[in-house]
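Missing here is one protein chain; the remaining ones are kept as they sit in the complex.
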Amino acid sequence: MTGEIVGFWCLSALLVSSALAVVLTKNLFHSVLWLALALTGTAGVFLLLDAEFLAAVQLLLYAGGIVTVVVFAIVVTEKLVGERISQTSRRITSGAVASAALAWLIVSAVMERPLATGRRPMAVDLTKDIGETVLTRFVLPFELLAVLMLTGLLSAIYFARPEE
Amino acid sequence: MMTGDGTLALAALLLHALGFLTLAIVAPLRRLGRPAAFVSIACAVGSLVAAVLAWQQHMGGAVSRLVWEWLPSQGQALTTVGILADSDSTVMLSLVALVACLVQVYSLSYLSDEPAPSFGRYYTYQSLFAFSMMGLVLAPNLAQLFICWELVGVSSYLLIGFWYRKPSAARAAVKAFWITKAGDVGLLIGIVLLWRLAGTFDLTELRVLVENGALPVAGLSLITFCLYLGAAGKSAQFPMHVWLPDAMEGPTPVSALIHAATMVTAGVYLLVRTEWLFALTPDVLLIVAWIGALTALMAAVLACVQDDIKRVLAYSTVSQLGYMMTAIGAGFASAGFFHLLTHGLFKALLFLGAGAMIHAVHSNDLPDMGGLARRMPQTAIVFLIGTLSLAGIPLFGGFLSKEEVLGAVWAGGLGGPFVLLMIVAFLTAFYMFRVVFLAFSGRPPAHAHAHPHDPPAAMALPLWILAALSMAVGIYFTFTHPETEFTSPGWLMPTAVGSALAGIVLAWLTYERRTIDAASLAGAFGPIRDAALRRFWIDDIFEGIYTAALLGFSRVIGWLDRYIVDGVLNVVSSWTLTSGDDLRTLQTGRAQDYVYGVAVGLLILLLWARWALA
Partner (left out) sequence: MGLQAYLTLAAIVFSIGLFGVVTRRNTIGILLGIELMLNSVNINLVAFSRFGGDTTGMVFAVFTICITVVEAALGLAIVILLFRVRRTVTADHLDLLKG
């Protein structure tokens, strides 16, 4: 039992259970908190995969940023409504069946073919490598991404502006 | 069999075509009226000369065949166009040319009060008719014959309906066209079936096939019967005779040309031309004979009760056509053909004479005429000549031809038709002399206001020519009996002449001497007379069948349209609407449901990819 395997199974359990909790909890606020846990789990998975930079980005942006924004949104909408928003879901059975089927399909497709079991050698300092790749090979998408984020920022501000 | 030169016959044909085309295309000439008439008459005279010369050439049995390839086909032509001149066709050609020419001259005076454009139109139609009739007579194959047959029908429609503003004339023209068309369908079917059997339209080739016994006899009866149907339509055999009396709505010269000498004889001519084919199917010939005899009798009865002089002559023509058909049915087409030729002469004469009488008293009706012999002596003489020819008295035109018809029917062993024809001979003499006595002798009726006089030269000349020819033919044949294929029994001639004389005597006693009261004579035949006045209800039967069939058919079609055609459309549209309503429930408007739809779709795609494609 290598540490990797143990770590993988622990993280998987964490991830899957918190994901289930996200979609099944009735209280929306609790749901967000479970999401934060799930995202942290994912960061752990990234660490397992030697992607430290990505783990950091995940924690910063996802677990930190998005969760915060969602919480604020809930607070804003819940406050105005004045009550806890209940989560009586419909179409549970058919949804469950469809999702399960999809999961099973993908998993069985994956299991069929022999995929790589050994990790290929990669650069030691992945962060540096990623940085270099972004600014050389993928500089155009990088710049476009910046424009996109700016646009998103402006649009979000515009949408959520106070009423006149 | 010598081969003659066909150019004269061709010239006769083409001169009329030239006349027609000139008048049809050069509209200003046509609208001038009298000049157009002169053009047409010039062509007619030229055509007559050419026709008579052609007849002289082919009298002895020479045959000329001038054909040009027309419809191409693999190997040889499908059909040709041209002329086939032999003794039969050239003599018929001469008759057509003669009557056409004389009628055109006669019309100069008869139709003189027509406005000029209509006058020109009349002569255009006359030229067209003459051309079509000649094309029919000279046709070397059945295809050209059929085309000219139809053209003749069209020209007759145009001529009968010449005064088209008169509703009765327009109706009569349409009626003639429809009824002959019904027969023509039979003719077309017969021609096509014959082609299928024999592989050719050409008359000469068909004749060779028949003489060599190469034509299969199976199914031939149907073919000849279909051909007979076409002839029956044009030659007004029962029950397709109904158009002929109505066709008297056209101008009298037209009746003289078309309904005496030429168009109605086309049917008889067809049977004469193809007698070698009909000889192979004696059962059809029997039908021809019986129908011919019955038609003759029925028409003769109908002629006895008519007051309109043209109607009398029309029924008389039907009756005589029946005579010709009976002779053909007996198997001796030459006798029928001979009667056709003489009948052409004296019937045209009678019609033109009647035209003179009508022109004089401005009425068609016998009650309006009386004592005309004193005022119109020339007309009286020629009309009497014509009547005696029709009655079949020796020394006059129709004498020998009638004898031959009766002899042929007897020799053919058809006892029933023979008796009927004898009765018809009696009746023919009776009704014609009824006309003569009522119109020419006695006193003019009280209400007559016109001053009748003999016709002017343009009308009188054709009358005298026809009368002279009729007498010449009569005298010639009284003394020169041409040899026939049969021998008539000795008692035949006296009986026939006696029967005619009896008819004359009865008419004289009734209408001249007034010893027998006409009304009581009519009363003696009570129910027959009433039926005859209603034309034996044949017209009504036709109308009833036609209306019932048409209405019934339209009801069926209406039902089909409403319930099946519209029904299908209505069902389709209602399905569309219902399914649209049902499908609309899918559009809930909630994005979440749409995502669900996408997910399910993706699932299905993946499932399919996994199992169907792998």
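First chain written, first letter: the chains are A and B, and each begins at residue 1.
In this section, contacts are C-beta pairs under 8 Å (C-beta built on N, C-alpha and C of every residue); 3 or more make two chains touch, one makes a residue touch a chain.
Here the structure is a predicted model, which means the values were calculated and not measured.
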**OP:** Could you tell which one of B:W70, B:W276, B:W290 or B:Y596 touches the chain left off the display?
**Re:** B:Y596
**OP:** May I ask you to list the residues on subunit A that touch the chain which is not drawn?
**Re:** 4-5, 8, 12, 15-16, 19-20, 22-23, 28, 31-32, 35, 38-39, 42, 45-46, 49-51, 53-54, 57-58, 61-62, 65-66, 69-70, 73-74, 76-77, 80-81, 85, 87-92, 95-96, 98-100, 102-103, 106-107, 110-111, 115-123, 126, 129-130, 133-134, 137-138, 141-142, 145, 148-149, 152-153, 155-156, 159-160, 163
Original post:
Residue-wise, where is subunit B in contact with the chain that is not depicted?
Top reply: 584, 587-592, 595-596, 599
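Just so it is clear, only the chains that are shown with their structure count from here on.
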**OP:** Mind checking the centre-to-centre distance between subunit A and subunit B? Centres are C-alpha means, answer in whole Å.
**Re:** 102
Original post:
Which residues, counting only subunit A, touch subunit B once they are in their complex?
Top reply: 91, 94-95, 98-99, 101-102, 105-106, 108-109
Subject >> subunit A contact footprint on subunit B (complex, rising order) >> reply: 596, 599-600, 602-603, 606-607, 610
